[in-house]
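A single protein chain has been removed from this complex, and every other one stays in its place.
Labels for the chains are A and B, by order of writing; each one numbers its residues from 1.
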Amino acid sequence: MEKDKNNYDILIIGAGVVGGLIARSLSFYDASICMVDKHIDAAMGASGANSGIVHGGYDAKPGSLKAKFNILGTAMMEETCRLLGVPYKNTGSFVLAFGPDDEKELDRLYRNGIAGGIEGLEIIDGDIAREMEPALNPTVTKALHSKTAGVVSPYKLNISSVENAVINGVEFRRETTVTGIVRNEDGFVVDTDRGMIKTRVIINCAGIYADEIAQMAGDGFFSLTPRKGEYLLMDRSEGGLVERVIFQPPSDKGKGVLVMSTVDGNLLIGPDANIAESKDDHSTHASSLDYVYKTALKSCSGIRLDKVITSFAGLRATPDTGDFIIGESEKVPGFYNVAGIESPGLSSAPAIAEHVAGEISCILGGLKIKPDFVQGIETHEYFRDMTVDEKKVAIDENPSHGKIVCRCENVTEAEVLESIRRPAGARTVDGVKRRTRAGMGRCQGGFCLPTVIEILSRELGLPKEEILKGDRGSNILTGRNRG
Amino acid sequence: MKREMVCIRCPKGCRMTVEYEGNKVLKVTGNSCSKGKAYAIDEITKPVRIVTSTIKVDGGELPVVPVKTDKAIRRNLIFDVMAEIYKAEVKAPVKEGQVILKNPAKCGADVVATLELGKVENAGNKRA
Partner (left out) sequence: MIEKRSIIIIGAGPAGLAAAVKARKSGVDDVLLIERDNQLGGILKQCIHNGFGLHVFKEELTGPEFALRYIRKVHELGIDYKLDTMVISIDKNRNITTVGPEDGLRIYNADAIILAMGCRERPRGALRIPGTNPSGIFSAGTAQRFVNIEGMKPGKTAVILGSGDIGLIMARRMTLEGMKVKAVCEIMPHPGGLTRNIVQCLDDYDIPLKLSHTVTQIHGRKRLEGVTIAEVDESFKPKKGTEKYIKCDTLLLSVGLIPENELSEEAGVLIDPLTKGAVVNQNLETSVEGIYACGNVLHVHDLVDYVALEAERAAKSAVRRIKGKSKKKSKRLMVEAGKGIRYTVPQIIDKTDKDEKIKIYFRSSSILKSARVNAVCKDKIVYSKKFRRLVPAEMEYINIPAEDMKGRNIRIEAVAK
């Protein structure tokens, strides 16, 4: 199909996990699609800084979009992850009660879940909970057990879906910030800091900035508040502390501080909830980290502060409407909002994507499925998870598997190279990190940083001092000191 | 005048007290050997240091080679010597002890290589 360089059927604003999965779903259709993101890579907003939980779905109000899409999304997650080669574990979850008041909350959640048609929910005694999770404190009286909950790698889900979309022909424009939207008879003229883009429809999944984008389009009917959540991540040696995601009783602040083992085996505790100073504020605070630790101890006293390897903060896009905002704008036809996707946004994302793809197809008068679309991507196991024989074969087939770049996570040079060379691949040190885990181990890149920079420099054809950690301006080295 | 200092001649780090007048040292206490006394006197009259750094290599296994002054030089000449080091370049291969800069900034010492560096074609690491 003839494609004008800057003329598309669909423009997706935001390459987070929602935008990525929507782009993937739409890429199965015969349509020209462009996806833009202000960052240099996917997964650099909330999609890269959250708990990675696939929620049971009993939390949200029955009849809400949150409830509807959480339940559908969680049911789809395992298969979506399998197609995209994304680590996923059906771990189950507990919501703990420490006394009669909390137990009433558990009852409410349970009834909520049943009303929503959720399966695999039960309330169990504290002793049984402790049998299943020996690290739980003796103060736990009861627990709400969800068998359908799980954990996933959120940034890998994001990155892999973008890659799938790109393989199917979606154009991914990095470092492209939308500055203006004007409606005309054919659709929209969108101004960005890298030139103009024309499109028939716009899908606004711009995360924390979605309200500003909607305003640009002339329909700013909602506003988003950045609510920050801070986390502490512990060494993988601690991941065996709990098997399931352990929640505390919910409060008006949200789902509360949880204790969980990530899909990669690290122990993760957090988040708290405080309104951030700005939409760009990703800083952590001593008081928050302290609060997270002390609160998490209520669930499991065996959490070791000396095993912390890093901490981070993520911003929730909290809508003033109280629920997801998913739908075509009433005022501006062709402008489609997917906004306010705070928790359970990650769990809901695969279902949201399917739903939005169907709606967009209708808006565009019915799209045909592409005959040659691919539904997933080809991935390999992490080298470190291979058996000895599999490792031998891998090295035979690709000798650069024989050079270990990241000693803490046993990431090979072949894996680093691949992460850069794949479609929509890594361009930065953090990009390599999210795709391979190099730099996520206990030394946090102290050993592998020089090698990762060298490989990026070689592959991208850039001098070392131009290699970035994240977005432009985050150069790691400032120049040569000799000539 | 009195000045307290820590000797750096060996890892012991004896704490010494030096009494001096102008450029003349009157008394040294706290040292446990003659090297310490000599250091104390030098520190007052003519403080010296060994300077270690790196120099750019042309065509070597590594982009820079570590170097040092083969003698301690006057402390006030350190940055003058560094200015020469920044500008310098040496062609691979480089031998340990090879003189790369002769008496830079008239400091009275040569700058010599402290590592062996081969040429980049012959990156011949011995294999078992």
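We take it that a contact is a pair of C-beta atoms (placed from the backbone, for glycine too) under 8 Å apart; a residue touches a chain by one contact, two chains touch by 3 or more.
All values reported here derive from a predicted model rather than from experimental measurement.
Engineer: Among B:M82, B:V99 or B:V120, single out the residue that touches the unshown chain.
Structural biologist: B:M82
Engineer: Quick one: which of A:I404, A:L417, A:V432 or A:I455 touches the chain that's been left out?
Structural biologist: The single option touching the absent chain is A:I404.
Engineer: In the whole complex, not just what's shown, which of A:E78, A:D107, A:E243 or A:D471 touches the removed chain?
Structural biologist: Residue touching the chain left out of view: A:D471.
Engineer: Hey, which subunit A residues sit against the chain that's not shown?
Structural biologist: Counting over the whole complex, subunit A touches the hidden chain at residues 232-233, 280, 282-286, 288-289, 306, 308-312, 388, 391-392, 395-396, 399-404, 407-408, 410, 412, 442-447, 449-450, 464-465, 468-483.
Engineer: I need the residue numbers on subunit B that touch the omitted chain, in ascending order.
Structural biologist: Subunit B touches the chain not shown through residues 5-8, 10-11, 13, 49-54, 56, 62-64, 66-68, 75, 78-79, 82, 86, 96, 114-116, 125-128.
Going forward, only the chains that are shown with their structure count from here on.
Engineer: With centres defined as the mean C-alpha position, give me the subunit A-subunit B separation in Å.
Structural biologist: The answer is 53 Å.
Engineer: Which residues, counting only subunit B, touch subunit A once they are in their complex?
Structural biologist: Residues 54-56, 63-64, 86, 89.
Engineer: In the complex, go through subunit A and note every residue touching subunit B.
Structural biologist: 480-483
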